[in-house]
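All protein chains but one are shown in place.
First chain written, first letter: the chains are A, B and C, and each begins at residue 1.
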């Protein structure tokens, strides 16, 4: 089996998730390649060295360009602050590497369009980390929608709510940058990816972006005006004809991981929350009289690839396991076993969607989503 | 103790709920009056007679005007189809009766304004049946919001979803009338009443009214075009400064009574569903480290007037019990013990809100809610 | 329609529930009789008078014997402390009254046998207040067991846990009396009634009665040794061949109304808690592959007599509504419309069961339940 070299840039929250995702994928799945944990890069040599040891890489560097240039690196995983995504990704693409970048893919749709074009032109495989859609229960949800099991879909409600900016003392950081920041970029991108994964393309939106805390403190304690959204809601029109709504909030007390959706069809309904990622609630109108009710389907061996992790149902997958499934999709796409599950084209599209929602909110008008080269099925 | 005579018009779903609500209130509460179940009216003498016997009224009539004219009737409860509300209510007010009318109060805001004015001018006490807000757990929610226990409120999400129009074979009925019908009138009015009860006045809305089934069948099987909404979402701005959203749907599979809300504050959050009406979920940021989590508060003797129903906590109130609490508020207002809890002024205001949402949806624009004489605190 | 006179003795927790139960039943159901709320009795004239007014009785008395002797009283409801049950019930039976007594029926099985015999000899209708089994969802559970829908039943787990004795400062009261007291009498009787209602007769038990707080304080502050159980568990053998267990505790923090059961069959399983009395959780092995899961069935119009309370599903019944269903069963039995749903014969049997569990605990041995005249199907 061929060996494929990984270069990972960034060792924070998502860097860690990538490292664990690759390590788990290597053990759990029948991958098309043997993994070589080649190079770990971070902001400094010291940080990179620490991460290298922790995550089991062969080498480390404080210079991401060295990583990109390393011939033993065949794929580059980018988990840096968002503002660096474009430069690194373009360099990696230019060097012929496959690229796996955390969301949001870039700061603007101009950036992401350039990135998607470059990748397509270079013929490399790309991936954006919309990891929630890799969950077997979300895949099951999609299947239930697409197969007609739920009938015609009449309504959708998707929310991604967390509470990590609730404390007013949380200081200014890159997520508050006017360009590319805000909850819509950070969490709304997930909500939109899940919505399109389940129901297909969104054609029109009406956005309502709200800033709740008008300032955040800089490191030296100066209040800096916040120009991004703390909470965003949007009305949605899907190309399939149904309507719905999405909401993103980072001011949601009590919801550390409130990525949720409800889908209502003419034959049933489903609901999901990432806080119970091994469960899908399902209501079937076909249940016998007097026996109707939402049932809690627990992830099990009937929901691939659960069985690769555990041969007994109901034992629970974790967040890092879902990341491993994401990794598998990327590697399978590189090997030509399947299409890109969520390539830069889709990452760009999500950026276009968030931009459109923001523009719609400013214009206070329903706004068509501009056409994108990639359009999810 | 003085005796007060009740005239009830209509013996369908809500007529039954009124009859039971008055009967339970009489036993459970220390009411200001002794109740006289005086006259029962329905569309025909026969229907009225049957209902009279079932509900324990002294007399019955197939002519609501006779009921209104009866001097032993001091208060008139109206549970007829919506199109009759205005005529009956105005007649009752003109006869000096107190009036208790099911929601929606009327078909248009012109109607409801006239009704509210007439009631105010006549000095009678009025009530509209927004019964969910009488639930002790909803009152607790309001208290937690108003007392500051949840901190500053940053977001609101209210939904009233049911599924009784999901079957495409459900034929045309008064709820599909272009004037005054649709899910916004039928269920959205509840969602809006709860929103204003909890958070105070809504000042601006953006509505998205959707018709999913373009036709319904008339009794003779002819398809009739549907001009009302099956599903409506709206973005909301509250006078208190926070934003939020509401949704009403009668196409929601699996939710027979999905009246729900989430309130997010800077010190905590709460959530509620009428399908578990004895529970309020509460998250407090003040909980000790490592011990945070949504707790399920069960209705009990600390949540008045629960203790009037049962001296032991956790034994559960039912839908009719909540209606009895509503009845108590009406009678207390008649006796001058408290202000009208939800008078025609508020009923009119809710009509204005639904009209504004509808108009906003047509105009595809954020729309200010016109001023109303009554404005909830 | 014939008029039937009610005499109610006791106006505490359960006296209130009886008064409300009769009042609701009168409005909600098509009863075989017209109710006459004849006489209210309590420990003193003053208490009785207050209760009379609150509960709408015609007369009151501080002497229960006067109530029993009153010819306008046709049925006597007893909600006094347990030690008085026997004397009052025997007097009422001797006077030819139908008798409706709260559980536990008596202090000892000698007492309850005498009561059951007397009732049978007199030909009056009797009832013991095992109200949880009147819940439509519990009736549904029984139906699912008896119809074979769950297959062969292989295991049962029933618990009745509450927390009202958890505070060590809770002083001595009649529930601590060595004769007839303890949690087994107070809550275990409910757990056993539900177990036999669902699965039929229990033939053999192994009891484990535990006293956790060795003393309770008398009114003057003297510690009195506690000779009754605070927590009792028992292993059970049902005549149908399956085994199971029951537990009763009044020291259960967090469970104001923890009457729960799990039933496991070869074709499915169900679980229930009285804290969500409108729900029955059901797992069906026959669900399609990958769609298995416990579903939450919400009480609705398909679960009689829910529809008598409300014509729309999912609106929730309350504790007093369940009591009204119990009342209906008693009245229907008096009218000969149905057999006694839970007569003194069963009340005696439950007493025998609790006595046997207590004896088994003392003997530390599996013990056969002695034969009883009444044996549930």
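What we mean here is this: a contact is a pair of C-beta atoms (placed from the backbone, for glycine too) under 8 Å apart; a residue touches a chain by one contact, two chains touch by 3 or more.
Owing to the predicted nature of the structure, the values given are computational and were not obtained by experimental measurement.
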Neighbouring shown chains of the undisplayed chain, as defined at the top: A, B, C
Candidates A:78, A:277 or A:331 - the one touching the absent chain: A:277
Hidden partner chain, touching residue among C:173, C:266, C:338 or C:368: C:266
Option from A:146, A:315 or A:364 whose C-beta touches the chain left out: A:315
Chain B residues that touch the omitted chain in the full complex: 140, 282-284, 287, 289-298, 300, 302-303
Touch residues of chain C, complete complex, unshown partner: 154-155, 157, 159, 161, 166, 168, 206, 208, 210, 212, 230-231, 233, 235, 242-243, 245, 247, 249, 251-255, 264-269, 283, 285, 292-294, 364-366
Missing-chain contacts mapped onto chain A: 12-13, 16-17, 19-20, 23-24, 26-28, 30, 54-56, 164, 255-257, 274-278, 298, 300, 309-321
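In the analysis below, only the chains that are shown with their structure count from here on.
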Distance-to-centre winner among chains (Cα means, whole assembly as reference): B
Whole-Å gap between the CA centroids of chain A and chain B: 41
Distance between chain centroids, defined by C-alpha means - chain B, chain C (Å): 36
Averaged-CA centre spacing for the pair chain C and chain A, given as whole angstrom: 54
Residues of chain B whose C-beta touches two or more other chains: 255
